[in-house]
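Only one protein chain is missing; all other protein chains are in place.
Let's look at chain A:
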Amino acid sequence: MLSDTQGALSPARSDDNNPFFEGCGREGPIRCIFFSEFHPTAGPKISCQVPEDYISKEVFDAVSVYIIPKQQLQRSILTVNVLGHKITGFPINIPNKKYARNAFYFNLCFVCDAWARTVQYEGVVKKLAEYLMMMELESNFLSNELQLAPENCKLPSILQQILFDLNSKKSCTITEGTTNMHLKVVKVASDPPAILDHQVPIFTVNVQNFTKEMWDLTTQQVLPFINGFNHVAKIAAEADVESNLVKACVQNLVYYGVVQLIPIFQYSNVYCTTPALQKLSDDAHSQEECLKYVARSESNLPALRDVFNMYCNMTHGTTLKDLCLRLNPYTLKIDEQKLVQYGLLQGYIRRINKIPVHSGNTHGSEPPTAMTLQQHLNGVNSYDEICCLSGLSAAQLDQIVDSDPTVFIIWK
């Protein structure tokens, strides 16, 4: 077993110090895999399980209705969480006159602890069930297995291998006869939000660490233009890729956690600190990392006080330009662009957006230019977004907004 799963392998108890309480949201290892069938005379039973006797007969009897369910629930992913076990299965029936009850009912289930998140195993369980169904259809694999003497059975060793491999390497390849099964536990995350034109993707991992060939062709074309400064619309133009495709690529990269989105860098931007900045004051490791990141040259690191002071001076109403004029980061050996990047990535600072809002009171004297813009002045779009949408520069937008008394500027 990998060392990082060691902690998870100790049995869960409900004392206060245990991080593995129900609802902790952590993934857990597979404790047991069992194969159950509907026996023509004995009814639902476990025919094979590894490790043996993990699920007792009493527990199985209590949940058998969810393991071998009614016809209507066949081929559904069913997870039942009772009596301290979380059991996931994909029940299957194969109708055929040759079987004693005119059908063969089976379900291959994974058992985890009640506290564990198990949604990542659902795909594997389903795929495995479908492989077994195919093997049964092609060569009666399952019905033959169930009639063999236990020492000749292949199923226990197959299940053992799946259990071990999935827990240790999250993937497993099984060869049985002419069938090859490739199983992989895939992380399930929620869909990342839609990507907007004015957002800037930035790598959160070292670019050298991943092979370009791993990604699709469009992503490969887009990757070189992701530098933490280009916004999506600009990347689309420079990479000569359609903007919606770039958005899809970036969204995909966000899903896999290799890219994060930050606002466009501009000297007119305003930032403020968040409570997270406390970490930079407390944690020596964060300080070291920060100084290396924001330094103008790696050999000549800035002083922590200067870096911290620059962050603390990022307040409402202070543009980055003001800040640079006042503190002169060049002489402090600080690269202000990297300072902002690092602050945003770590959540030490956040951008304060300038949002023009139309009050809705229409006067007769209203300049006609604002009419076309009005739909964007809805209190949701920031200056960046409106500039991207309308093609106006910030200065042009300023001019329009300033001359219209029904538009208010809110910074937030």
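Basically, a contact is a pair of C-beta atoms (placed from the backbone, for glycine too) under 8 Å apart; a residue touches a chain by one contact, two chains touch by 3 or more; residues count from 1.
The criterion applied here is as follows: contacts and distances are computed from a predicted model.
Only one of "Large ribosomal subunit protein uL3m", "GATOR complex protein NPRL3", "[RNA-polymerase]-subunit kinase" or "pyridoxal 5'-phosphate synthase (glutamine hydrolyzing)" fits the UniProt record of the hidden chain, and that name is "GATOR complex protein NPRL3".
Residue A:Leu73 is the one among A:Leu73, A:Leu148, A:Val186 or A:Val205 that touches the chain not shown.
Think of the hidden chain as still there; on chain A it touches residues 22-23, 25, 58-59, 61-63, 65-66, 69-70, 72-83, 119, 130, 137, 190, 193, 261-263, 272-275, 277-278, 281-282, 303-306, 308-309, 312, 315-317, 344, 347, 350-352, 355, 357, 359-360, 378-380, 408-412.
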